[in-house]
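Each chain you see keeps its place in the complex, though not every chain is here.
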Amino acid sequence: MSAVDEKFREPTPDEIAEHKVYAEMGVSDGEYDLICDFMGRRPNYVEIGVFSVMWSEHCSYKNSRPILAKFPIDGPRVLVGPGEGAGVVDIGDGQAVVFKIESHNHPSAIEPFQGAATGVGGILRDIFSMGARPIGLLNSLRFGPIHRPEDRHNRYLFERVVEGIAGYGNCIGVPTVGGEIVFDESYNGNPLVNVMCVGLIDHDDIQKGVADGVGNPVFYVGPATGRDGIHGATFASEELTEESEAKRPAVQVGDPFKEKLVMEACLELIESGIVVGIQDMGAAGLTCSSAEMASKAGNGMELHLDRVPQRAAGMTPYEMMLSESQERMLFVVKPEHAEQAQAIFEKWDLPCVDVGSVTDDGRLRLMHHGEEVGDLPVRAIVDECPIYERAIEEPAYFREVQAADALSDPELKGEEALTGALETLLSAPTIASKRWVFEQFDYMVRTNTIQAPGGDAAVIAVTDSDKALAMTVDGNSRHVYLDPYEGGKAAVAEAARNLVCTGAEPLAVTDNLNYGNPEKPEVYWQLHRSATGMAEACEVLSTPVIGGNVSLYNEHTEGAIYPTPVIGMVGLIEHQKEMTRSGFVEAGDQVILVGETKPELGGSSLRAEVFGKRDGAPPKVDLEVESKMQQALLAAIRKGLVQSAHDCSDGGLAVAIAESAIAGGQGATLSATTELRGDHFLFSESASRVVISAKEEQVEELLAIFEDAGVMTQVLGAVGGDKLEMKVNGAAALNSQIEVLKDRWEGAIPSIMSRDH
Amino acid sequence: MKSAVLVFPGSNCDTDCVRAVEQVIEGDVDRVWHKDEDLSAYDFIVVPGGFSYGDYLRSGAIARFSPIVKSLEEAAAAGKTILGICNGFQILLEAGLLPGAMRVNQSLKFVCKPCKLRVEDGSTRFTTGYEKGEIIDIPVAHQEGNYYCDEAELRRLEDNGQVVFRYVDNPNGSVADIAGIRNKAGNVLGMMPHPERAVRDALGSSDGVRLFESVARYALDVQKEFA
Amino acid sequence: MFLATVTVTIKENVLDPQGQAVEGALHSLGFEEASNVRIGKYMELTIDSGDREEAHRKVVEMCEKLLSNPVIEDYQFELTAVQKGVAL
């Protein structure tokens, strides 16, 4: 059957009420009654359809708004905060950086290639509809395990998601420069695909999605509307079930080539200075873009749906309002500029059609062949969705996992056991090199990528400037699961630390909250606790949240996914020569551990990968210490005292050192002292730690900076040779050829992924 | 000298090519839109990479019929210097300005990475800045770079010395490790690797600079000859 | 042995960007008479089986598991008995 059966007859308003047709669209009884109040009558089919998508979680944030209210959103550099397509942050000289993250989890579960591809397309539109030129893409991905023979479906999802991201980003010519990937049982059946886009803009060009100026024409641009993804927004706001299979036509196919044309044409249009308001058609398509643009201006809008370019014959107003066909935009100009606007799109061979006008009555009026088929109050659809303060309950698992003694595992003693554990960790798919992934992405196009994927953060040079932008996405959901508050703090702290490791000053955050069903009190507790932690960290680290996305109802047969907040962060490097990398640079350089190592093995990679346990209290972040450490490190980097810097995260100190050695193609001979047990010292995942290297003659000056800041340091030894050798408290601990470590780290994912071919 | 960078719908390395040419070659660089029909003003024409027409059907197959390609053919016949990079190379193949065809990479996957090339001929107008046999670093980024020609054609290419660049470590399965070829007359070069992405050390390599310098030097020599 | 020829096409309501681009190109080449261009995949496989029904079952399984993507594509196929690649 096609998406909508030709013979389907739309139910009447009374039938909708009597048969509770609204319930199938995700509207509750209470919401339906409220809608009838706003309308002053029972809504017809297209009207209830409009309400249902606008009042879905995806568009209204009805469950998450109280959570989002916790985040700090102001800062001296913030030019546009949450609410617009994307946030905007000043980087000086009249320029600004624009960025946002979006999820495409459910579509990717159903059709991984197209789901991921259209996710990329959507986030790009958010950026260029602000008037910004997209300069970089990142992604944060979660899948079930891939390493066992029976994980074929997870390998398929992983492979196709990566190809979908590549297919779209490469074609449109925006480099995909970074990301993170985690494989964990928790994501079986519900993978996560979050995509972030970063753009660059001149202050003067910043656009808003407002339908100002009563009487102004409203233009539709981009490819024709088809019956794609009808009810996609509602779909994203429901749990995945067997029935979702039946909703398969909700999957949309992306056309990156069309989007490239739309992007160039829109940027040209914006450059011309005639745009009054512009917005992309994302989730809930024409409905959301028209209603939001009208609402922001306090106006109304009249749309003539028969003028909308259509891909299929006989499309109904309902289908046109709810279609999520990709690569489409809506914009408003003054009547005298209409011709100029149309000429631009003509040059790019794109349809650009006058589909309506701005009105003063606050109504969204839908016309079809001269007949009024819908008449809705704009404010009610956009702003009056009820907000739910959901019940909160601490889940039973929390006490249990907190009580587990993470230090009780048998001690790994001696060179062989410790080096073996390191090799195991390096070849765990979550920690292993993601080269297999990022070599499928064109990370070089636009010739500004001065730090390619593989380091702590990607760095993109600003054209015709000495500045550069560092960008990263991070989030350790196992830690968030074990302690949402601490995990939330840690996610923000880690993202900022990654930026600082490249020599960048963290500017601001975009976040993606991927959680289970918020109607479950334990899930809402996770949301609440983790957001509290994130908010505190953003406050202390002076990185306001300028936008984000919420993806709830991520559940599979065994319950909710791990609570997965993903932090996207962008930082500024004032002078490109100050950029640092994670790899060791020169033989003789001194290797220094910055920060304090505590016996924090709860939720660690060591426990998960070597002992098969995923419990215990995760590391705690002291935000004041984190902040001091980051500032001291940044100061040292800016003074030219740091040769390389790499943060300690998954797998702790041992993995961080190994990665610096592999990246630099050089070994090191190191020796540490500690009060901890040797294996705890090497694999603890305590926060606020970084492994740096420095020229011998600069070590003293460098250490003084940290000492003044009250940050602990320990000089471990020197870079050099082709082996990584490390003693702990005088006893041999790590001993391996760099080539061997590299093979483990680089070879893990390719060898797993060649299995099915 | 005057340079042109062609722009097709879906080209995405046009800006990078303009920047590289501006950086290395003295003189104007224009972007020339695919609907234009006149290239007579230009000494050097770059057909840049990207996904012209989405690379739907076959890469380069649709772009090859753009109005501008007609004058590109004329420019080629007139001995103008033409460089096709990546998708540009594919367009030149589809247009028949160079022999052979592209298949999807052996891995079926897009591959983007730094790549080592051996310069097979240091005497073409594109390569006088290199030594024959020199190994240079120029990145690749493509999904359909698996060059194919039949055996007879390959023999012709080899006999005429038309293979200009070869991969040291073949990333896509191309016959005879071919990374770049020229036409018989020597004025048209097609290559999958991106020299315009190797023009600053900060990008990982600046080995591409000498390719553009060679082109500029050739133009200067021709000018002198005329004078 | 059988030769299976499989065609995989994009479902009717699903966007076919390739088909659209090719249709546009045909028009600009002057082939105004071409319309509704849809592009799919064509595959040939030799199936080593003596039994037509078994071969049929196998090909159905291959199509559903690997050769087509049931979310957005439909498939069709034909079986021809062959001997070492030659039609009988």
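Order as written gives the chain letters A, B and C; numbering starts at 1 within each chain.
Here is the rule we go by: a contact is a pair of C-beta atoms (placed from the backbone, for glycine too) under 8 Å apart; a residue touches a chain by one contact, two chains touch by 3 or more.
Not measured: the values here are computed from a predicted model.
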Copies per chain type across the whole file come out as A x1, B x1, C x2
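As a convention for this text, only the chains that are shown with their structure count from here on.
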Check: interface with higher C-beta contact count, A-B vs B-C, is A-B
Between the Cα centroids of subunit B and subunit C the separation in whole angstrom comes to 35
Residues of subunit A that touch two or more other chains sit at 255, 257-258, 349
Within subunit C, the set of residues that touch 2 or more other chains is 17, 21, 24
In their shared complex, subunit A is touched by residues of subunit B numbered 9-10, 12-13, 15-16, 19-20, 50-51, 53-56, 109-113, 139, 141, 143, 194, 196-197, 199-200, 202-204
Residue positions on subunit C within touch of subunit B in the complex are 17-18, 21-22, 24-25, 28-29, 39
The answer for subunit A against subunit C in the complex is residues 2-3, 110-111, 114, 223, 226-228, 248-249, 251-255, 257-258, 311-312, 325-326, 349
